[in-house]
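Just one protein chain is left out here, and the rest sit where they should.
Right after this comes chain A.
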């Protein structure tokens, strides 16, 4: 690990100031020479591996604004401060009751120790765990633009089948983000230019020709809060995560599902897919097929086929297409059978 300057600001505005005045140039935040750190479960790992080499770290754990650490349950929304730890949100009784999907997506992620450290703001910005991205001895367009993609023709069992490009097939491995995109969350952002609120669905960018640019954020911008609207589908919601082992593994496929039912018929469905796409993945077309339908296994299968219609398999990850479909079918049926 290289030496770096370590800053400990006490307010969001001073954190943004430091990031603004450091010479960040035009780099995307992940390549900027100044970076924010909260739980550090992802960034510290990548710094040790030489994947991230910031010259300056701005530690957010010293920020004093109380809202950053609060979970507020309102009538029509749940609002999470960005420094709330994953375990705090997962264990919150109101979150569990009002929107099981949110709690489950956190509970099934990482390990107990990691959930105790990792912040929600950092969690949604976690970078891919692509094996070829993680090790600097391989070419990687995301890590080193233009160097090529070793995963494309390499060992790509973990890789994405949706949202891929000719430059990158790295999967987005987070779980919480699937809940957020399904539920139509927004993020509050603060930066040099002021404050803004962004739909969570617009936060992440597909790789396209620039897989090194992962989000809509500028290098001086900080997520301060995440807001999840509460809606008729919130309580009938769940996260199904399928993985090689029972705990502490990334999703091979996952499905975030929330349903608003009118008897046996679907009034509205919310669906996101994890483990199979390059970014948090809302399956809007699949949602549309369910509208007004009786949710039986056939309808669930039809929706799953639509969700994966554009999937592009590589040598080792073709199984993710049938697995992703079956995961969605199972999640839809299990969510249907929940008490609304």
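For this structure, a couple of remarks:
In this text, contacts are C-beta pairs under 8 Å (C-beta built on N, C-alpha and C of every residue); 3 or more make two chains touch, one makes a residue touch a chain; residues count from 1.
Simple rule for what comes next: contacts and distances are computed from a predicted model.
Taken from the listed names "Fumarate hydratase", "Xanthine dehydrogenase YagR molybdenum-binding subunit", "Aspartate carbamoyltransferase" or "ABC transporter permease", the protein name that UniProt assigns to the chain not shown is "Xanthine dehydrogenase YagR molybdenum-binding subunit".
Remark: the omitted chain is touched by one listed residue; of A:88, A:104 or A:131 this is A:131. Shown as candidates are A:107, A:123, A:289 or A:327; the residue that touches the absent chain is A:327.
When the omitted chain is restored, the residue from A:242, A:256, A:269 or A:299 that touches it is A:242. Residue in contact with the omitted chain (choice from A:154, A:208 or A:229): A:154. Residues of chain A in touch with the missing chain: 1-3, 49-50, 129, 131-132, 134-137, 150, 153-155, 157-158, 240, 242-250, 252-253, 319, 322-323, 326-327, 329-330.
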